[in-house]
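The following block contains the structure, expressed as structure tokens.
Partial complex: the chains shown occupy the same locations as in the complete assembly.
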Amino acid sequence: MFIQVNGSERDVPDGATVTEMLAALGVPARGVAVAVDGTVIARTNHDQTVVPDGADVEVLTAVQGG
Amino acid sequence: MDDPLVIGDRQYNSRLITGTGGATNLAVLERALKASGTELTTVSIRRVDTAGGTGVLEVLERLGIDPLPNTAGCRTAAEAVLTARMAREALGTSWVKLEVVADDRTLLPDPVELLEAAATLIDDGFTVLPYTNDDPVLALRLEELGCAAVMPLGSPIGTGLGIRNPHNIELIVARANVPVILDAGIGTASDATLVMELGCSAVLLATAVTRATDPEAMATAMRHGVIAGRLAHGAGRVPQRFWAQASSPPR
């Protein structure tokens, strides 16, 4: 299925969970946070939460700053 | 000396909190952080593909420094709250340096949005360290909301203008029951020393070190400057006099 990740379209397995999506995107699960359609997904729910088709996903991490 | 900085449920031996922004590369940053002796350092939260993200957490881990995510760049309470919640999931910490700025030219906080964001995050269980201006009223309001510390500026972010209004900082310190951490405006070591002499509990600075010609040397200078000011504050300085007073016995 296709979803928006940080503003660009990406193809991930249908019915992927957040954890699976991150793997598919090649993003390390550690040190990142995920919001799906504007809702922050608690780390503890990454395995259960399924990413809907066409979802708008934000994947954030820590960078130098402040 | 045994004089820890106590914020919320944590204790730190260092009273110098640093930022990670402005460093030309991670090697320079790591040397500077190590030289500063800091135990708490800010990071920003950005999209994973954002340049510069990679590796900063690993540097902090190697040095045993706690990360303090900030909400830099947020203009509204809503943006700041979302950013803080993402940071909590990404870093597994409920501590946040809360920044809600009004515009890009001054990067000064928006008092109304800042208060709203602080209230929401405190309700949500965050330990909130708000970046605020040097208004003693706003500082008191933030403390009343339950902020774990208040972080007034010395001067606007990145100006290096030092402490523009020591009187306001003294007014804030005089009424605060939480740590007062001077955040923003520090340009050189004597600024940090003065801040501590004014009674602040700690100093937060970033580009004064990372953008100095020699970040490692300036980081060391800041470490000594903060210690000097803290000790001087407690040592009871001599009064100021109009006329001279001899230090040698009469002949």
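Chains: A and B, in written order; residue numbering restarts at 1 for each.
Methods note: a contact is a pair of C-beta atoms (placed from the backbone, for glycine too) under 8 Å apart; a residue touches a chain by one contact, two chains touch by 3 or more.
Being a predicted model, the structure only gives us computed values, none of them experimental.
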Total copies per chain kind in the whole complex, with one of each drawn here: A x4, B x4
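Please note the rule applied: only the chains that are shown with their structure count from here on.
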Between chain B and chain A, distance of the C-alpha-averaged centres to the nearest whole Å: 32
Interfacial residue positions of chain B with respect to chain A in the complex: 19-23, 26, 29, 42-50, 52-53, 56-57, 67-70, 72, 82, 85-92, 97, 99, 206
Residue ranges of chain A touching chain B (in the complex, touch as defined): 6-7, 27, 31-35, 38, 40-43, 58-66
